[in-house]
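As you look at this complex, bear in mind that one protein chain is not there, while each of the others sits in place.
For clarity, chains are labelled A, B and C in written order, and residue numbers in each chain start from 1.
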Amino acid sequence: MSPAGGVPVGETGMAGAGLDPESIPPEERARLPKPPERGPIGSTLIAIRDGNALTTILAVVIALVVGAILIAATNPTVQSTAGYFFARPTDMLSAIWACVSGSYLALFQGGVYDFSQANPLVALQSLGHSIGFATPLIAAGLGIAVAFRSGVFNIGGQGQVLMGAAFAGYVGFTWDGPPIITLIVAVLFGLLGGGLLAGLVGVLKARTGANEVIVTIMLNYVVYYLLDFALQTPLLQDPKSVNPISPPENANAIFFNVLPAEYHVNIGFVLAIAATFACSWLLSRSSIGFKMRAVGENARAARVAGIEVDRVFTAAMVISGVLVGFAGVYQVLGTTTTGFTSGVDAGIGFNAITVALLGRSRPWGVFWAGILFGVFQAGGYTMQAAQNVDINAVQVVQSVIVLFIAAPPLVRWIFRLPQPKGVVA
Amino acid sequence: ATSSASKSTFLPCVVGDVGGFNDHSFNELSLEGVQAAAKQIGTTAKKVQSQTSTDYAPAFASLVAQKCNSIVAAGFQFGDPLVASAKANPKIDYVMIDNTTTPELPNVKDVVFKTSEAAFLGGYAAAAYADSVSKTPAVATYGGQKFPTVTIFMDGVADGVAYYNTQKKKSVKLLGWNVKSQNGSFVGNFTDQNKSKQIASGFLDQGANVIIPVAGSLYQGAYKAIGSGDAVLEGVDADVFQSDATVKDKILTSIVKKVDLAAQTATSLAASGKFDNSTYIGDLKNGGVALAPFHDYESKVPSSLSSELDTIKAGIIDGSITVDSPAATTLK
Amino acid sequence: MTATTTEPAATATTTKGVSYKTPIALGAFALLAILLFVVFGRDGVSTFSFAQSGTVALPDVRFPVRGTGVVVAVIAVLLAVVAAALVRLRGASSRWLVVVFALALVVGFLAWATAGQRLPIIGLLTGSLALAAPLIFGALGGVVSERVGVVNIAIEGQLLAGAFVSAVLASVTKNLFVGLVGAVIAGTLVSFVLAALSIKYVVNQVIVGVVLNVLVLGLTTFLYQSVLIPATDTLNQPPTFSNLPIPGLSLIPVLGPLLFDQSIVTYLMIIAVFVVWIGLTRTRWGLRLRAVGEHPQAADTVGINVARTRFWNVALAGAIVGLGGAYFTLGSVGAFSQNITSGAGYIALAAVIFGRWDPLRASAAGLLFGFASQVANILGIVGSPVPSDILLTLPYVVTIVAVAGLVGRVRGPAAAGRPYVKG
């Protein structure tokens, strides 16, 4: 995680309901990176220097403690030993230790490195799984972040993921073309799908002033039900199934693995890394990115400076939708290649908001936030299976971690840490 | 495939779909079945619930890593991920509920249900009851979402009501589902109780005497819509009279689909090394689907109903009465 | 053009400046009406039934569908033309015109969709209110919170927490009012987290809101499965509020059952709408709240404690939304079940913006959404030709169209979303 890079900024169009330069607390302000934006390594170094890495680690520690309480409190062994705590307290304490340590070990083994495996290459497969979860989150998170930086709040991730999935999936199962070409066409169609839907929002906002928060929320539902409908018609439904599920994707449309198959790391992840670089370039080096940030920070000044604000809004939405659409593409061509349903968005649209904000709307911040979420998701299954921890408890622990990471002042207060150096006020 | 596993070390497992293990439906029932089997064997089952409808593969992978000997999965979306996992782990026995998988693997057992057969009885019983309490009798059904596992109930109910009408020359109305156009009334999800309640109220406004919500636990909303009124409910999946005491005073009967029994049987077979990959089709004949007893309504339904239902059941079993459901076309 | 040709501005025609958005929107709808009601017109008679038990029933109204369709289409076209003319002459169209247009179209659509069927109007309206109630509570909480300057994305979480706690407390104590108090406390607690993190620790308000929703969903589902399910009898079997008809008033046709034969929660909602509205506009509380949401520094300079004002009003917002949560359980179905709110909080959030941060308008937006949902329900019930999935999109499409066609650009509280950090 690298929260080194400032905070998301810009009028969100929820009529100020968002993130404004003013919203940056003084101590954050002082830590705002000086443009140019740095790459991943640079910002990590800065993070350590400024003590951000420390607060992040401490945030995770607190969250894990909170999670431990939850895990222990609901563990049947702990509950039964609690009955005779005063008679033999060691029983309960060891039960707590067993379930808590077991759960977190499981999380680590399932999400990062399975040290129960003798072969380190096999042990690393866990990380591969996490990357599989992280890839669409990174892409969608980038999309949300780009919109944010431009002052638009895109809550329409769900709809855009579904569009991306449906468009790419459609090409992938209808067209059995040559290798690579098929994949490229399918991906491009998926990006088109996401871009079209988000572009519609942008155009509505530019033309009628319709608030994008409302429109994107509503479009999520509309797209969901329309996709569900289409999945019951010959357009998308697998003729071999009565269920609302699409046919499987053709082999040439599927993301090929870049590591041995057991790692489940495919070209999609490489594309996500490329997208991160691209977004980083877009926001910090490109002309359109410059305009987007200008509009996001101060739309009035941007307009006076000859920047066509409405066009930038629309462009930002389209770029955002394309990136979020890629998450959908990944879902059908990388994750569930055997046919998709209306649940193919897998909650990515909403998780991506958290990922984007957690990454402070900086491309590399989003990248690491996405990886963190991926680890949680992959590890969550092992936690469930190994320690019988409820999936919902895993979700609670995740949320708590995010809240603490997002609140460095709170973490510093808990640990009575001094303010980072060079901070005003 | 697993014959060497001794009883104490056998590890039965179950994967749940996103609805969760408390959906009052297939997830809950498959968990119950596996747990019952585990108890018999003398072990405890492991369970994993998918967080989203695309990460089924990791769910399987996590159970494989736990060294499960059998894995039961319920939900149509599990099909291909299950096959992939089964191919990679030929030593583990897989049970696929509510879906048929291809290709046929030696370690995968499909379990499907001719739910429409039981629903036919349910529709007939509902029509008979409605006819006995009202001059303008009507039976209503609605679904959570338009999945075949849902509409197969609605098809059966519709056929049952129609059969009643032709047999008795009556005109009991069926609301909420049109078999021909395969269109009807749906909540849009399986969680919005308030909306379920409003839909049920709408059916009551239309004069419904019996309501059959095919929507997991959303019958609770319908129960509240009826309130102190005279209308009654029919449950689906489990015998709701028994599974949910809070609503039992309004449960006429239930259209039972014994996912639990199937999961339990298949798990036990795997534990005892007698697992086979033949598809299990739960129907009226083998008791895989059934109409639950009327319980407290025994005395309130027409006295001839029980025998009529027996006759129809026999007719369905011997093929003289056919139940059509587009949703059932893949059930060989 | 030269100076001499420039007309006195008031009478000159312009293309910029005045907006033809409304006439264009109306025109599009008029076209749609022609297409649906005339081209794809249906035969038969649609019966709007006003039947209701216990009161003076109004007679049924019967619409010959094809004729009604044609009439409505003609009215729609005429009104669209009038709207265009008004814009041309006066620079703006009339709000009443839009209302009449919408009413005509709704009647036309309902008649078309229920050809040969009976449409229970009372059920349509009471159902709309029932579906809208939690949205209205949510929207009121959203309005209070955002007007004081804190963006409340956590409405969904507050609703869910309220629903959960009220069900449990009412079950344990067998007392509905304890349940209501519990809902208020639960919503407030969620708000405390939002308020503390966003006001004291200046965490981004949107992030806290989004994460709180996930957190509360996870927590309630977890507790539901691990605690409530095993002990349904004692923990999750609350009584529900029964309707309290107001003597006399409840007998009024249509309005009686709609407004005066409701449960306490619904009465509370109606009261809350007016209290928040009057409070915001007419009281010291409202004045200070709005000042803090618009220009916190200015409020500070007149001695208003910005942080405290924000904190307690966000808490209050949570309390109101919590009541909405109780509507799901105590006011509607009793028992809690997982994710019982099913996204209502996000719809309420949209209603806040749609309603331009005004309690009355936001409530109206909630009602519109409830109405559109209930229309979709009833059409599904009476058996409409529209596929169910398409019907389900109705309320969402209606909202988008209304926002794009009629509402347009909205301006929220100037300081919403910005933490106030003193120098």
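Things to note:
As a working rule, a contact is a pair of C-beta atoms (placed from the backbone, for glycine too) under 8 Å apart; a residue touches a chain by one contact, two chains touch by 3 or more.
One rule holds in what follows: contacts and distances are computed from a predicted model.
Chosen from "Multisubunit sodium/proton antiporter, MrpE subunit", "N-acetyl-gamma-glutamyl-phosphate reductase", "Cobalt/nickel transport system permease protein" or "Nucleoside ABC transporter ATP-binding protein", the protein name that UniProt gives for the omitted chain reads "Nucleoside ABC transporter ATP-binding protein". Seen in the complete assembly, the chain not on display touches A, C.
Among the residues C:84, C:304, C:360 or C:386, only C:304 touches the chain that is left out of the figure. Only one of C:251, C:287, C:386 or C:406 touches the absent chain when the whole complex is considered: C:287.
Note on the undisplayed chain: of the listed residues A:54, A:288 or A:414, the one touching it is A:288. On the side of chain A, touch with the chain left out of the figure occurs at residues 9, 21, 24, 30, 32, 34-36, 281, 285-288, 290-291, 293-294, 297-298, 300-308, 422-425.
Annotation for chain C: contacts to the undisplayed chain at residues 1-7, 9-10, 12, 14, 16-18, 91, 282-284, 287-288, 290-291, 294-295, 297-305, 414, 422-423.
What we mean here is this: only the chains that are shown with their structure count from here on.
Because contacts link each chain to all the remaining chains, their graph is best described as complete. In this assembly, the chain whose C-alpha centre lies farthest from chain A is B. In whole angstrom, the spacing between the mean C-alpha positions of chain A and chain B is 36. Multi-chain contact residues of chain B (touching two or more other chains) are listed as 146, 188.
Annotation for chain C: residues 221, 225, 387, 389, 392 touch two or more other chains.
Only residues 7-8, 12, 14-20, 22-23, 25-26, 28, 70, 74, 153, 155, 204, 207-211, 213-215, 217-219, 221-222, 225-226, 228-229, 232, 350, 353-354, 357-358, 390, 392-396, 398-400, 402-403, 406-407, 409-410, 413, 425 of chain A touch chain C when the two sit together in their complex. Taken together, the chain C residues at the contact with chain B in this complex read 118, 120, 122-123, 126-127, 130-131, 134, 221, 224-225, 229, 232-233, 237, 240, 327-328, 332-335, 337-340, 342, 373-374, 377-378, 380-383, 385, 387-389, 392. The part of chain A that touches chain B in the complex is made up of residues 110, 114, 129, 132-133, 225, 228, 232, 241-245, 248, 331, 335-336, 338-341, 343-344, 346-347, 377-378, 380-382, 384-386, 388, 391, 395.
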